[in-house]
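Quick one: the structure is below, questions incoming.
For this view, one protein chain was removed and the others were kept in their places.
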Amino acid sequence: MQPDRLKEILTKVEAGNLDVDTALEELKSPGYEDLGFAKVDQHRNLRRGFPEVVLCEGKTEEQIVKIMQKLAETEENALATRADEDIYQAVKEELPEIEYNEAAKTLVLQQTDLAEEGSILVISAGTSDIPVAEEAYETARIMGNSVERLYDVGVAGIHRLLENQKQLRQARVVIVAAGMEGALASVVGGLVDKPVIGVPTSVGYGASFEGVASLLGMLNSCSAGVGVVNIDNGFGAAYLASSINKME
Amino acid sequence: MQPDRLKEILTKVEAGNLDVDTALEELKSPGYEDLGFAKVDQHRNLRRGFPEVVLCEGKTEEQIVKIMQKLAETEENALATRADEDIYQAVKEELPEIEYNEAAKTLVLQQTDLAEEGSILVISAGTSDIPVAEEAYETARIMGNSVERLYDVGVAGIHRLLENQKQLRQARVVIVAAGMEGALASVVGGLVDKPVIGVPTSVGYGASFEGVASLLGMLNSCSAGVGVVNIDNGFGAAYLASSINKME
Amino acid sequence: MQPDRLKEILTKVEAGNLDVDTALEELKSPGYEDLGFAKVDQHRNLRRGFPEVVLCEGKTEEQIVKIMQKLAETEENALATRADEDIYQAVKEELPEIEYNEAAKTLVLQQTDLAEEGSILVISAGTSDIPVAEEAYETARIMGNSVERLYDVGVAGIHRLLENQKQLRQARVVIVAAGMEGALASVVGGLVDKPVIGVPTSVGYGASFEGVASLLGMLNSCSAGVGVVNIDNGFGAAYLASSINKME
Amino acid sequence: MQPDRLKEILTKVEAGNLDVDTALEELKSPGYEDLGFAKVDQHRNLRRGFPEVVLCEGKTEEQIVKIMQKLAETEENALATRADEDIYQAVKEELPEIEYNEAAKTLVLQQTDLAEEGSILVISAGTSDIPVAEEAYETARIMGNSVERLYDVGVAGIHRLLENQKQLRQARVVIVAAGMEGALASVVGGLVDKPVIGVPTSVGYGASFEGVASLLGMLNSCSAGVGVVNIDNGFGAAYLASSINKME
Amino acid sequence: MQPDRLKEILTKVEAGNLDVDTALEELKSPGYEDLGFAKVDQHRNLRRGFPEVVLCEGKTEEQIVKIMQKLAETEENALATRADEDIYQAVKEELPEIEYNEAAKTLVLQQTDLAEEGSILVISAGTSDIPVAEEAYETARIMGNSVERLYDVGVAGIHRLLENQKQLRQARVVIVAAGMEGALASVVGGLVDKPVIGVPTSVGYGASFEGVASLLGMLNSCSAGVGVVNIDNGFGAAYLASSINKME
Amino acid sequence: MQPDRLKEILTKVEAGNLDVDTALEELKSPGYEDLGFAKVDQHRNLRRGFPEVVLCEGKTEEQIVKIMQKLAETEENALATRADEDIYQAVKEELPEIEYNEAAKTLVLQQTDLAEEGSILVISAGTSDIPVAEEAYETARIMGNSVERLYDVGVAGIHRLLENQKQLRQARVVIVAAGMEGALASVVGGLVDKPVIGVPTSVGYGASFEGVASLLGMLNSCSAGVGVVNIDNGFGAAYLASSINKME
Amino acid sequence: MQPDRLKEILTKVEAGNLDVDTALEELKSPGYEDLGFAKVDQHRNLRRGFPEVVLCEGKTEEQIVKIMQKLAETEENALATRADEDIYQAVKEELPEIEYNEAAKTLVLQQTDLAEEGSILVISAGTSDIPVAEEAYETARIMGNSVERLYDVGVAGIHRLLENQKQLRQARVVIVAAGMEGALASVVGGLVDKPVIGVPTSVGYGASFEGVASLLGMLNSCSAGVGVVNIDNGFGAAYLASSINKME
Partner (left out) sequence: MQPDRLKEILTKVEAGNLDVDTALEELKSPGYEDLGFAKVDQHRNLRRGFPEVVLCEGKTEEQIVKIMQKLAETEENALATRADEDIYQAVKEELPEIEYNEAAKTLVLQQTDLAEEGSILVISAGTSDIPVAEEAYETARIMGNSVERLYDVGVAGIHRLLENQKQLRQARVVIVAAGMEGALASVVGGLVDKPVIGVPTSVGYGASFEGVASLLGMLNSCSAGVGVVNIDNGFGAAYLASSINKME
């Protein structure tokens, strides 16, 4: 799985600098820290460019605190999403420098300088989509991107978007968070030649079916080339945007 | 059910001009012609402003021909929808003056002058939505409305719509036929202060689910006040548009 | 986007009464007030005939209060929907003249006389559909329409509707709020020649799937020309009804 | 399973009139004829009041012919549903007295006199629902019920139903076959005090979802006590109606 | 709608015993008591054999109390379903003789003797289905039927059902309340020749989708002739069973 | 149903050692204990290899306590699933030796030694899937299997699984609990030649639809031969695994 | 991935019997034959106990023939599923010894003796389910299992199953193929203590939704421990059954 390391080990073995058993041991080192309930992925940063991110939903407070502590030890930046106020307080007790974005429900542990590379623009269709947009904002920011925000520019008043085309032009990647029918992703997609990532939100009621209407809208966008992530998944949208933005 | 007629009958009875049994008979007249397999609604024109319209799907050719003949006898205009080429040929044999719109799959029997009142604008998002738009066009036309068409102005190239705002301004009612994500209904809805009727089409593939994506998109339009009809129901959209357009 | 204004500016520029930079600035004026979390649409009244309406769901109390204050400054009538008791109290503190309809969960700020034009009839199938019907009632009223109500006339006792056909005849537009199977929209649609707007409600249980049964029922109405809005969307139904009722 | 027979056997064993092995054999007799691909249920008539009915869909012509021959040997009446023209021809070759209803797609083998008990009324909402209604008609008829038909009385012209209330009053059980929104079941259910069986049909298009709209409509009927069967299941509706009609 | 009464009135008018205006007035009498939020159906008992039943869900306590009081005035038996403890207390204050079944969540007001006709058997697949079964039990009982109960006989231990076939044989109508896969309805349907009514319950988790699995199971029962009602609709099942049981 | 016992009884009857009535009585013994609200299946252990297991959801505390007491009397091991803390406390009062697994929400009453046969491996994709995995663990353990656990080895860091292939190789049966897209079941299924049981969990959000995404993923596994149980049904997975593991 | 082989290679390298580059080459050998459009998995037999099986759907005739030829070269048994008559003819031309089961639509290439180990019982609920059952039969057979068949024993005539309990008792694993409501899986699951695999079939119509009803029924089986595979996936059921049956 790590060919360079494999070659290095084989060379050492050939040279007699490494005996077979140690080589085997080395080759069998798991690449994760085992907490029993979690195997914290130590190779994630190398392999994917950012340490493992903690999705708080479905985990106990105790588990979250332990994982965050383990990540803190790495002296890299860390991120947890879907953290409610109680989780924030519990983590804060152990890691007082943790930052909480109440709208985004993110915990950010900044331990290195942020790069602020390139430019990602996060757009929201309405005010109610802001929590998802903020999750994207926080995620992109801690991953070392320069991030701009443009909120409440949905198509019910399309001039609000058209008036802000300069921001669209300046961005390298655009994230569109929109609920209800999610039409904004199609309209933005039709205006620009850069990657557009749609994140449908669960904003709406009745036949929005908790975001399904917006999800289907974005998947069927008549503007080609909109990439879509899961409903309310501001984190995933930013993760993808970051991997794009950091391309050389 | 028909209070004026009821009063007239009662007055006649009181005056001795009508005996009870005849009055009862009269009151019991069914208001439809019974063909066995169909009860052609003779009061439809009085009650709803246009004679019964024939949905050809699910009916045999023989049944359609018989119903069209019965409607032709009324000397009013008649309309049949979802008629394929074979049905057209079968009806034409009996009613040579029948007109067929191949895209719309409509049969029109024009027996009186058309009023061409007010103005209905039929918009399609793409070229593939034209069959549905044409069904709406033919329906609105035979019901006595003035109808304009504006095709292929979807949001992937939104300037195509913005360039034609004059037509939007001139219409009294706007019908928007759009498949895929159906965003055009929201955008049009956000631009005008007149009734907008959205007719989602089954154009699209994959997660469009035969028009469901567009249907949900229109039902969840962030532009308030878009009325929605069934998928591919150009007829229904035009029927509603006509009842609006003819309001005094 | 505003052709008359565009011509005026160009004429001024040609005449030397306006320099290019100011003209550009003018042309770039956004048409909205930016609150950061919201861009309040200042052109909405001109463009669509009524100021922006506030959907309270998904917004914080603080956001709602600020937007309502901004709308209050316009000295036009304002409306907020889906407002619970707490939101009402918070808004009332700043805008004591605000009115609250507990069933409809609407906040109404009446700052000009209401026109009471034409006539819209709001029908409910059952007692449980009243909250949605009331949302429609309040919306239509504040938008300057004369509104009548006819409640609990569902098809389980169809004589209750047939006895009230006079009200049907007197209305210009009819809104039908019905949950469960939503059959009332079809029955009403079959009786009148005026626009009928169906608003399915989430009333029901089990296989009503929170209003889906009624929504599908209305979309598939065998009575042609029923326009449908989202589940529980009394506001949208009234918005559409108002735009129809105000046609000249 | 057959306690009387069990007692009889035990009594015989006690009396020495039956040895244990024969008794076991007897008790193990399967109650069906095994054709390999089918185990024709010989107890069905005793247990349920009518011999096994053959659903042709999914069976090969050869299998259907063999099962029909096996049923013919019983000298009781037999029924096969969902039989297309080819199947009819294949069966007719072996059983020339077989009768085919083209609309209903039923094969009927009448070998005993029909009872024509009580009265079942089969109603269809539209002309397109007739095939399903006819399947119900043929099923109820061959099961020995007196059956009446009332077709094309959907709620788009509700006077057509109201004019025929006499037929409603005279029936002991009412079957309502309706597609689209299926509202007719609710309206009929609200008018009578006898059992109403709704059979949703797949008539409709778009958001009718092949009968789902009608199915949900009937399941959520605001008129209490409508029993619903599967989409297009005229056979099942008649089966239930027959079991009700034959109650003493 | 009431032909005999219509004839009587016409005869009086002819005889000069009734003037036209009074006759009209009479013909227009609505047949319901109007409470504003509800139109209590006064003809329901005549038309359908039992007074209007109150579904408490979606109604305010105040509304329920008022409707129950109105029904109490008729001196007939009355029923309310889906009543929680609070509603019970509120109604009890005004109508102390009201009876509450905590599992069934029904309010019963017995004002006449119960007939206890025929025999309805209510079966539950599991212990968790009992609330729905009890709703059926209470409904059938107050409607004047003799009712038996057989609980927890699901197919996981099919001998529990087979041991109780005597009860199956003695009933005139069988109601089967089952959640999860709802197989019990098919098994019972395969054993008897009397009407079987399936009421799917929302018991289960995961892919039971709140009763959908059981609903589909019952609709697709391979045992012909099972009539199905809405999920958890014990009331509707009993209503249908009662109309069957009371047939002469 | 119990042929050996049937033969024994018949032989006794033949020999005159058993009179017909007693034999009938014996044959009619129900094989369950009737608590009214529950018929505790006394043959379950014989028939299926483990006593009836109690699903606590949908049962009252009182019912659960009574059933557990009844099972305790059998002196066999007993299991209850989906028990919350309150239920645990209530049962503990009567059966102090009951053990509670808080994550699994299981109650275990161990009254005989556990066999610890063969080997079942329970794998979880993430930390949030542990409750379901623990339900499987507890179920398999009390049923007398040797059980191993391997948690948090999802495909986002596939080396965590690949590093633990030894555990895969040592197991006789593998249970995979995974939410989100459930890909782990496919990957494990592709690596081993032993039975793999997939239990989709409701872990995830948005378009995971409470476990549907994972369920569909597992049902469509490109690795042949993965058996799937209901969403979150750790109990069912273990039950199946146990029946496999105990095969000789 | 293959630790023994890894150790062997490392030992050779240490001993100087293998140079680093060759070792690397060896370690990089892909374990599949690359046909461009397909990478035929050469390790499948070792890893999973049977060579790669060809799903014909979605592949061209030319591709299928080439893959089958490649598999034939291994001199092991081979299987292709979902092969229509044309594919059979095309393959037969190249591999005349290929066998075709018309009902199952399987191609079998038997090149070694079949083991006929243990015993798998394949049950079908109805005659229409036989194609799926036969796919399971052919798959299990070619994989070296002894296979029995028991067809048309659905719960509409449950005595047909109860009469054949001996076959149930003799099997080590039971596969149940059932469409419609799929209740047979629950009933069988309740009768035996051995692994039961449910394969829902798409037999049925209307609300069976192409097998969804049966799928949900089996997933929600009240009989614990039924493992479910995809709709119509007779192959997958047999694959799982085979891996169970072959356990030592």
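Going by the order they are written in, the chains are A, B, C, D, E, F and G; count residues from 1 in each one.
Throughout what follows, a contact is a pair of C-beta atoms (placed from the backbone, for glycine too) under 8 Å apart; a residue touches a chain by one contact, two chains touch by 3 or more.
Since the structure is predicted, the reported quantities are computational estimates derived from the model, not experimental observations.
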Remark   = Neighbours of the unshown chain, displayed set only, are A, B, C, F, G
Query = In the full complex, which of F:138, F:181 or F:232 touches the chain missing from this view?
reply = F:181
Task = Taking the full complex into account, find the residue in G:80, G:215 or G:247 that is in contact with the omitted chain.
result = G:215
Task = Pick out which of A:9, A:23, A:187 or A:219 touches the chain that's been left out of the picture.
result = A:219
Remark   = Contacts from chain B to the absent chain lie at residues 126-130, 151-153, 156-157, 159-160, 162-164, 179, 203, 205-208
Ask   = If you put the missing chain back, which residues of chain G would it touch?
value = 1, 28, 30-32, 36-39, 41, 43-44, 47, 52, 55, 57-59, 63, 67, 82, 200, 202, 210-212, 215, 230-233
Inquiry  = By the contact criterion defined above, which parts of chain A meet the unshown chain? Give residue numbers in ascending order.
reply    = 1, 3, 47-49, 53, 162, 165, 172, 190-195, 197, 215, 219-220, 224-231, 235-236, 239-240, 242-244, 247
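Here, only the chains that are shown with their structure count from here on.
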Inquiry  = Using the contact definition given at the top, which chains are in touch with both chain B and chain E?
reply    = C, D
Note = Ordered by label, the neighbours common to chain D and chain G are E, F
Query = Can you give the whole-Å distance between the Cα centres of chain D and chain F?
reply = 40
Query = Whole-Å distance, chain A centre to chain D centre, using C-alpha means?
reply = 58
Message = Can you pull out the residues of chain F that are in contact with at least two other chains?
response = 1, 47, 162, 215, 230-231
Request  = By the touch definition up top, name every chain pair that qualifies.
outcome  = A-B, A-C, A-F, A-G, B-C, B-D, B-E, C-D, C-E, D-E, D-F, D-G, E-F, E-G, F-G
